[in-house]
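Every protein chain but one is kept in place in this view of the complex.
Each chain carries a letter (A and B) given by its place in the written order, and its residues are counted from 1.
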Amino acid sequence: MEILRVEGVNKSFGGLRALNNVNFSVEEGTVQAIIGPNGAGKSTFLNCMIGRLAPDTGTVMFGDISLTGMKPYEINQVGVSRVFQTPEIFSELSLIENIMIPTMAKRDGSFALHAFKRLDQDAEVRDKALHMLEDVGLVEKRDDISGSLSRGDKRRLELAMCLSQDPKLLLLDEPTAGMSRADTNNTIDLLKRIGDRGITKVVIEHDMHVVFSLAEKVTVLAQGAIIAEGKPEEIKGDPRVQEAYLGGAHL
Amino acid sequence: MVTKISPARDYLLFGVFAIAVLTMPVWLAPIGAGYPDLLQKFAIFGLFATGFNLLFGLTGYLSFGHAAFLGVGSYTAVWSFKLLGMNPIPAAILAVVTSGVFALAIGYVSLRRSGIYFSILTLAFAQMSYNLAYSVLTPITNGETGLRVLESDPRLFDSSANADGPLISNLFGIEMTGYAGFYFCAVVLLIGFFIAQRIFRSPFGIMLRAVKTNQNRMNYTGLNPRPYTLAAFVISGMYAGLAGALMCITDPLAGAERMQWTASGEVVLMTILGGAGTLLGPILGAALIKYFENIFSAFNEQTLHEVFSFLPDFLEYPVVSVAGLFVGEGWHLTLGVLFMLIVIFLPGGIMEGVSRIGRLFKRSSSKAEPSGATAPAE
């Protein structure tokens, strides 16, 4: 079953055609990667899906809900979470608080005025957050201020924040950018592990190693248009991809 | 970290705070601050700053127009005296309601912008209120003279208080001046502090901190920052309105100068001085500023000469003339200098200073302290 369906999306910035009639769909429960050279329109595409940018034309359907024109928090509330290229976390708060916030957002909706309850008495939220931190291996640091974490740990925290909401669809924008090889492999393992939860994932990635170890299907964007789509092995051998992506060099 | 503080510790903090506030007449007497007028100011401005801190300290939105709500609260209280009678309780309740409505309207518009744009919007609204209170709104505010209660006012539920003498707010016969007035303000402050404490520890409180830290992440986490911030703005406006009402309860006169932007600046100052984002800081800041204002502005050349009389004459005169700049009329100079020093050297305010000293003390006394992050003093 399709969970996400993008049809005929166009987006221009002034004279620059960033997205040119993009059609794209994601099967539920799969991991799909979007690759492409720099400036291919990957981030624009993601931003159109998540409500940060409004596409000029076209529709983005999530199940039977249209995401076009929805606010970012509304899109999240229907079950789409996003990991950013540079980790977006609450850097002045502790790790456990960082996870409690999305957990409450999932449970209580986009606005709930619980001004007289004690947060630390909310066992449900607290346990869930602790469990999540354990999953990503950050539980010992639960009371540290998250701004003091290493870059890799910040990413893991952000991932945990998204996962704590049990999203139906998880969008990952270069989840391993700037990581060491060891950290990258850890992240791949982590992403594979959470694959078991049945979360559909769309990954935008530069690193072919990551793409080929995670994705079941790969979409190649170049100059705002989809030039190829298929299983990783097929994409590897596709001459059009090699031409666009690497200027002819072999993967 | 909010989640690290246990309920028991909070009740202890509240208990100690309550005792400290209620016994202020005793322990502040030796430093010359034990008299009711000043104590009332401590409580009133402490409440004002506590409310301001709920907005600025938690969400980081710097309002430069909070004095407007102080003024609205004051006018409402005096009108309540004029129409309903001199009982402080309806006055306080009505002041909270009207200032809340005002804050809702102003906040709804101002919060469409952030950063300095928000500050300027709130400033603009406050200046408009101030200018209007002085000019066209004179029928409501009595312009420059200030609004006061007159013998001829209806005071519906106050038939018993038709006796002669000045009209003073009274709670079932207890006149709200002197120590009675202070204790009324102190109780209101304690209620205000208790609510603020609960907000600090609540899910709502953590959402407000999230607004300050990263609104983008908040949006992509499924949370709408706007209503959270607006709620904080309204609550903080209500605190200001209540403080304004207390001013009139202890002295039934409301003037427009209360709404001027310098008054807004004063509460910013108090909050920063004590430590924005901490529970006790703003109250401490308010008390310190009011205390020093009182002490310093009472000094004059004569008293300075007495203070420095131990110096040899050739030193005494220059010292006195320099010190003279900072006292009496020049008190604001002291305030300005103090303010700069705090912002430059202690951006976290006095509470940060206290926790720094506390950490130093801890480190030297017990090296075995586990390496967890040290909680800021609250």
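As a working rule, contacts are C-beta pairs under 8 Å (C-beta built on N, C-alpha and C of every residue); 3 or more make two chains touch, one makes a residue touch a chain.
Methods note: contacts and distances are computed from a predicted model.
Between the names "VWFA domain-containing protein", "Sarcosine oxidase subunit delta", "LIV-I protein H" or "Hydrogenase", the one given in UniProt for the chain missing from this structure view is "LIV-I protein H". Looking at the complex as a whole, the chain kept out of the display touches B. Considering the whole complex, the residue from B:84, B:104 or B:128 that touches the absent chain is B:128. The residue touching the chain not shown here, chosen from B:29, B:191, B:315 or B:340, is B:340.
Listed for chain B, the residues touching the missing chain in the whole complex are 60, 62, 109, 112-117, 119-121, 123-125, 127-128, 131-132, 134-137, 261-262, 265, 268-269, 272, 325, 329-330, 332-333, 335-340, 343-344, 347.
Methods note: only the chains that are shown with their structure count from here on.
Averaging C-alpha coordinates per chain places the centre of chain A 45 Å away from that of chain B. Residue ranges on chain A touching chain B, taken from their complex, read 50, 71-73, 76-77, 81-82, 84, 88-94, 96-97, 100-102, 104-106, 108-122, 126, 143-145, 161, 165. Within the complex formed with chain A, the chain B residues making contact are 1-7, 198-199, 201-207, 209-210, 212-214, 216-224, 227-228, 231, 235, 372-373.
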